[in-house]
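Up next is subunit A:
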Amino acid sequence: MSHSPILIIIIPLISSFFVPLIGWRKKNLCYPLVVLALFISSILSLYIMGSVITHGSIYYRLGGWEPPWGIEYRIDYLNGFMAVIVSFISFLVAIYSRRSGEQELPDRIVHFYCIFLLLVTGLLGMVVTGDMFNLYVFLEIASLAAYALIAIGEDGALMGSFNYLIMGTIGACFYLLGVGYLYIVTGSLNMNDLSQILPGLYHSRVVRTAFALFIVGLALKMGLFPLHTWLPDAYTHAPSAVSALLASVMSKVSVYIMIRIMFTVFNPYFSIELIPITTMLSWTAGIAILFGEIMAIVQPDLKRMLAYSSVAQIGYIVLGIGLANTMGLTGSLLHVLNHALTKGCLFLGAGAITYRRGTRDIRQLGYLHVEMPFTMAAFTIAALSMIGIPPTCGFFSKYYLILGAIDARQWIWVIILLLSSLLNAIFFFRVIENAYFKPLGVIHESSYDRGEQEEANEVPLGMLIPILALAAAIILTGIFSGKIISTIIQFAIPEGI
Partner candidate 1 sequence: MIEYIISKYNYWIYIVLMMIGFYAMISKRNLMKKLIGMTIFQTAIILFYISIGVKRDATIPIVPEHSHEAIKALEYVNPLPHVLMLTAIVVMVSTSGVALALLIMIYKRYKTIEEDEILKLRQEAGA
Partner candidate 2 sequence: MIWQLDLILLLFVVICGIAAISVKDLLSAVILLGLYSFLMCLLWTEMGAVDVAFTEASVGAGIGTVLYIAAVYKTTRRSKD
């Protein structure tokens, strides 16, 4: 099992090569293969997390070459945590993707699965690697896969995907340029090696420019406020399974890289003391929260609303990074997990609703709780988590973020965080209200005479199980968030904060 770090990558990778081969003969075999590969990957990631907890960081030399020369995998608490999130959510989304994939793209399901696996591979590769350039390569795998997956969505997805491609390429190029800038002054590409060389060069303009390039590039990739323009279109029109994966996992991976670069490659002293980046990040994040939520309030389209809410939630996470203290970062990392679960559940739920209703207009969701009781229950739990109602997990990350903001004596962020709870409540309760308390179509003044003869018409089990699993995970993560913090997140926070 000493090879498990690489196995979590190559199992989905090699499976993705097999998918088109198998797909020619037996289309039906693709789905089990994808699910199996991701299942093994997620079990392995759990195993890795376990061994990180018991034995400390794991190093793996690819090709047997020692680090600065070869590529090294370096898995610590932060990585392992992210790998577990990525692999598990992808696993659940893969289970879900079958029915929705069959409905949304019946003739291209084989290549859909192939690219889906490649996307997950790319994301996992980004998470576990300890090499700057290797990260770029996997970033591109994931990005290309994401462009294509978005583009196969409904009408309008094409432009969304194209804009994402342009913006994403700019982001990736900025990242690549940043790597080049670091390389020109250090001569190294290995993160660990860089972190040892860089402190002597902190006053070099090249290093600072590189840092700025990284931040801008990653902000583009994750859709942080002023650079979020691609995000709503892309998330709205992509197939539901894809939006779920992108919103819950892909943006989180960018966040992870940002944390990695800010606090591991560069040290916290540089990121916090030497340059005003944390202040800038928290301001943009604060505006992102308000902007995203106000935009979400006015959206009539369920998925578009969720997309704008994602903009806001990214703001939360970045705000935690910007606060740059233990509490804030704890909240941030916890929110990475929480938002991954919650947004995954919400997007999958939205997909399920679309699957049955054929519409995503919030005003036309009336009486959905009779038609799809389980989906709506899960959706409600996830919505409550977004608002931050205990004991769902969303509350706890918000609590830590508020603590972090108080610790940093930044009252404005406290107010924004509290206010955002209420804004969240406004647009999520709009959905809940429509789905539970309003009949189909317009509201009748007297609704007593409405019989309850409507039968439940739940989505197939393959779609329902991931949604319910995520909803259960939302509550469990909430209840056991203390455990998660004391075993993982506490140690995942970079030293020196």
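Throughout what follows, a residue touches a chain if its C-beta (ideal position, glycine included) is under 8 Å from a C-beta of that chain, and two chains touch if they have at least 3 such contacts; residues count from 1.
Candidates were picked such that all candidates are chains of the complex that A comes from, given by their letters.
If you're wondering where the values come from, they're calculated on a predicted model, not measured in any experiment.
Novice: Thinking of the complex as a whole, which of 1 or 2 is in touch with subunit A?
Specialist: Answer for subunit A: candidate 1.
Novice: Where on subunit A is candidate 1 touching in the complex?
Specialist: Residues in contact with candidate 1: 133, 137, 140, 144, 147-148, 151, 155-156, 158-159, 161-162, 165-166, 169-170, 173, 176-177, 180, 183-184, 189.
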